[in-house]
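All protein chains but one are shown at their positions in the complex.
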Amino acid sequence: MAWTWFHRLGSPPYIYALAGRLTPWFAWPAGALIVGGLYGGLVLAPPDWQQGDGFRIIYVHAPSAWMSLMVYTTMAVAAGTGLIWRMKVAHAVAASCAPIGASFTFAALVTGALWGQPMWGTYWEWDPRLTSELILLFLYLGYMGLRSAIEDVQRADRMSAVLAVVGVVNVPIIHYSVTWWNSLHQAPSVMKLAKPTMPPSMLIPLLMMLLGFTLFFFAVLLVRLRAEVLSRERSATWIREAVSP
Amino acid sequence: MSEYPGDTEGATAALVSAVSTSSASPLDAARLALSRDLRLAFRKRGQLVQPLVFFAIVTTLFPLAITPELSRLRDVAPGVLWVAALLSSLLALEFLFRDDAYDGTLEQYALSGQSLTWLLFAKTAAHWLLTGLPLALMAPLAGMSLGVPAAAVPGIVASVAVGSVALSLIGAVGAALTLGIKRSGALLSLLTLPLAMPVLIFGARATELAIKGGGYAAPLQLLGALAVLGVTLAPLAAAAAVRINLE
Amino acid sequence: MKEFLDMGGYAGYVWPSYGLTLVIVVLNIVWARRLLARSREEARRRLAMRGGAT
Partner (left out) sequence: MSERSLQGENLHLWRGDRHVLRGVQLSLAGGECLQVTGPNGTGKTSLLRTLCGLMYPEEGRVLWAGQDVRSDLPGFHADLAYIGHEPPLKVDLTPRENLYYWIGVRRRISRPELDDALERVGAEQWRDRPVRTLSAGQKRRVALAGLALMAVPLWLLDEPTTNLDAEGQRLVGKLIEEQLLRGGLVVAAIHHELPVPGATLRRLELAHE
């Protein structure tokens, strides 16, 4: 049956075991890529002709910003899956995503501000990218707030799933409107990411960081997923095996 | 026992025909859901005017906080009007579904055989008629007190009227999501305001252009697009949330 | 080395950015592991309770 894999993915004991086995396969490559990317970005890459060494913030800002969006999308897809197929494991994935995404959105905001000071001469500029990032942080906080306000886990799962899906529809609208708004009020931003002209010595570390952060997300997600799956389960038999020291 | 449409000795067959021939059309159902909310609102007029009074108070705060000079107020008027409108429409949201959830009306809607999405859309329409439309009519008055020229009135009315459609719809989703939660006011704002930011951006821009005497068609069309998108998606999400709440 | 740490005069912006990101990365690891430990603890407690009841 073609659908067996799908049903197996919905089975908590299977997922719990699988997530445990897979974690190192994501964690170690993530660590290696990030260390390599850091070395490449901080040491090997030449200073930018315009921004000097200040541009090196890109190697932490861009991956954080990428995480903020990617994690939100993953969360919404998982939430939608959970809503449509009433799949508990999918809700557990969505629940695991939010704190990770929120923390990296925060990192993207602060590193963006730190980058802004030397470039713009002010920490906060109502730049469309940073403004969107700020609104995205509010979306994450709303999601987490709703989840924590509802006692019953299953109801919290389903309610927050609706919010995640509504949010993901809004993210492009928010981004578009903020860009539109910004274009009316000031000159285009100086902060340009991933210029096509970027030489390989600059680009390769950036790609390594992006991939490393992505793998890191999945590693953390898998650990959190095991916890969430465990807290949603009532069937004693497999849990006894899972938690026996 | 004549009140039963199918109440004759021969029972089942008559019952079947009675049920299948007399069910209400979706349009009737929506009309009734809407007029019920309007009637209830007019029974409790106090709650009806609260958002409007709130709107008036907030717009009064700004001259006191910034300056009484009309020429300077005129520059911030679009922002003031839109932030005030956003907050006022938020104020009325907490009650949008609360009473209905409490007295079992939502449950009966969900079990009525009619589309819950459609009935909630009707409820949201009632909410807009009771808050969005009055706000749109009041916004020019508030604008005048901020030094807005009379020529800007049509633009302000149009933009607030269209924008508040989107606000009501977004708010309906937020209100449905926070249904089962006690003291949900702050959470409701946290959920709703980020989603409402595009409306604020386009609405304030349309108002600004109207005040400056420019063509405000472009932002108004964008507002309209948001409203259309809201009409198609928001009731679906609200219905999903209400169903989960009834579980 | 000193030149590297100076980051062409941008040290005050570059290093805090890297530092904060590092902190976030580490916190994510710590939080996730703590969450897993806590829910395993919780599951064990629930099992013990149920075992005691029957």
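Every chain is named by a letter (A, B and C) in the order it is written, and numbering of its residues begins at 1.
FYI, a residue touches a chain if its C-beta (ideal position, glycine included) is under 8 Å from a C-beta of that chain, and two chains touch if they have at least 3 such contacts.
Model, not experiment: these values are computed from the prediction.
Undergrad: Since one chain is left out of the picture, which of the remaining chains does it touch in the full complex?
TA: Touched by the chain not displayed, across the whole complex: A, B.
Undergrad: What residues on chain A make contact with the chain left out of this view?
TA: Touching the missing chain: residues 86, 152-154, 234.
Undergrad: For chain B, which residues touch the unseen chain?
TA: So the residues of chain B touching the unseen chain are 1-7, 11-12, 14-16, 18-19, 22-24, 28-29, 32-33, 35-36, 39-40, 43-44, 99, 103-105, 107-115, 119, 243, 246-247.
Simple rule for what comes next: only the chains that are shown with their structure count from here on.
Undergrad: Distance-wise, how many Å sit between the C-alpha centres of chain B and chain C, to the nearest whole number?
TA: The separation of the two C-alpha centroids amounts to 43 Å.
Undergrad: Given the complex with chain C, which residues does chain A contribute to the contact?
TA: Those in contact with chain C are residues 34, 38, 42-43, 47, 52-54, 56-57, 60-61, 64, 99-100, 103-104, 106-107, 110-111, 114-115, 117-118, 216, 220, 223-224, 226-228, 230-231, 233, 236, 239-240, 242-243.
Undergrad: Show which residues of chain B lie in contact with chain A when the two form their complex.
TA: 173, 177-178, 180-181, 184, 187, 190-191, 193-195, 197-198, 201-202, 205, 222, 226, 229, 233-234, 237, 240-241, 244-245, 247
Undergrad: Applying the document's contact rule, which stretches of chain A touch chain B when the two form their complex?
TA: Contact set of chain A toward chain B: 83, 135, 138-139, 141-142, 145-146, 149-150, 155, 158-159, 162-163, 165-167, 169-170, 173-174, 176-178, 180-181, 184.
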